[in-house]
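One structure follows; several queries about it will come next.
Up next, chain A:
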Amino acid sequence: MDLIASLYTGSGYWNPLVWLIAIVVVFVIVYLIWSRGESGYKKGTLQTTPFISGNPEPEKSGVHVPGGNLYWGYTEALKGYYSRLVPLHTGRLNDYLLWYLGVTAIIMVVVVVTA
Partner candidate 1 sequence: MKMSKIVRTGANILYPLVLIFGLYIVLHGHLTPGGGFQGGAVIATGVVLVIVANSYEAVTGMLQKVVFKAQESIGLLLFIGVAAIAITLGLPFFYNFLANSGSIFGLSVPFGPNHGDLNTAGLIPIMNIAVGIEVWGGLTVIILSMLSGLDRKEA
Partner candidate 2 sequence: MLVFGTIPYLVIVALAVIGLATVALKRNLIKIFLGITIFESAINLFLVSLGYRDGAVAPIFTDAPSTEMVMATPQALTLTSIVIGVATTALLLSFAVLIWKHYGTVDTDKIRRLKE
């Protein structure tokens, strides 16, 4: 069995093992660059604390961002799209069924007309 078989996609190929080797090489280069850096910083001093314009560092649990606040800008920007899409999900059983029947009718018309 050819374990390193490439995946041919018609216009190219994909071989994850080659990709992994490339990633490893990149990481080796990154490590080499990183290891040449300055290692003489002092632990426990201001050098290792975050710099927030001189303000005191806030409590850890106070800076947690809950999931609901993420992508606020994205939903705000696409408000026109979401204000139409979300109300379609009414949660009414009858609406679910009407959508299904409606789609069946549309497909029926398309198939029968073009046949």
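In this text, contacts are C-beta pairs under 8 Å (C-beta built on N, C-alpha and C of every residue); 3 or more make two chains touch, one makes a residue touch a chain; residues count from 1.
The set was built so that all candidates are chains of the complex that A comes from, given by their letters.
Nothing here was measured: the structure is a model prediction, and the numbers come from that model.
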item	value
Selected neighbour of chain A [touch, this complex] from 1 or 2	2
Parts of chain A lying in touch with candidate 2, wherever the complex brings them together	86, 89-94, 97-98, 101
